[in-house]
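One structure, pasted below without further comment.
A protein chain is absent from this complex, but the other protein chains hold their places.
Up next, chain A:
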Amino acid sequence: MTTTNSTSPRPNSRRGDAQERGGLLVEGVTLTLGDGDATITALDDVHLNVAPGEFVAIVGPSGSGKSSLLAVAGALTTPDAGRVLLDGVDISRANGREKARHRREKIGFVFQSGNLIPALTTLDQLRFALDVAGKRADDGYDPRELLDRVGMGHRAGHRPHQLSGGERQRVGIARALVTRPAVLLVDEPTAALDRARSDDIVTLLAHETHEANVATIMVTHDHDVLHHCDRILSMVDGRLSE
């Protein structure tokens, strides 16, 4: 078992009180996938503590368990053992309905290629996220202001097919943040982007993590963008290490 218990050089003061201040605490999480002989251990006694305002990158080869960790941390999958505390609340044993509530209230997802809704304009992507969360603009960020902040205010009326890959990712980041989540989970945000745009996107993620004081975990293969992160963890065969 490899335990990572928060020894990143910065920001030290944040990590100790992750759960009190809305961060993420993963304790001894194990997840197995498949049945019978095909069973694999996707996560093997993983410990992780991400404080509010901290930007953590997780790197590792395909199949190492990075996405499984995101799934467990994002209340998409129930771990076999261990617990996940979000804002001090153990979400790992929640039922489907409670998990959905945790996701819309406390978690923001940034997916590969944005995964925007084709029918919605840029501005409506954010409004829709607020609608799903049952929040008004007063409860979260003002969608227009947030679009301006991520540099997409001038594209508010455009639909996803009218945006470039980098623009879609910027909108995806704004959509994930608009509900003011405690945790931001980012899945390979630069997978479909060139070098310059990748750097732009991760710079934006780092800035918004600190600006919005959100605990961010980014899963990536892209080693060129890691210098923007506060901490870099490595995952191999379901084990997390610094």
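We adopt the following convention: contacts are C-beta pairs under 8 Å (C-beta built on N, C-alpha and C of every residue); 3 or more make two chains touch, one makes a residue touch a chain; residues count from 1.
Operating definition for what follows: contacts and distances are computed from a predicted model.
Comparing "Peptide/nickel transport system permease protein", "Competence protein ComFA", "Cytochrome b" or "ABC transporter substrate-binding protein" against the UniProt entry of the hidden chain yields the protein name "ABC transporter substrate-binding protein". Which of A:Asp45, A:Asp80, A:Asp124 or A:Asp237 touches the hidden chain is settled by the complete complex: it is A:Asp124. Here one chain is not drawn; of A:Glu27, A:Asp87, A:Glu167 or A:Glu188, the residue touching it is A:Glu188. The chain not shown here touches chain A at positions 67, 70-71, 74, 76-77, 97, 100-105, 107, 109, 111-113, 115, 117-120, 124, 127-129, 131-133, 159, 187-188, 191-192.
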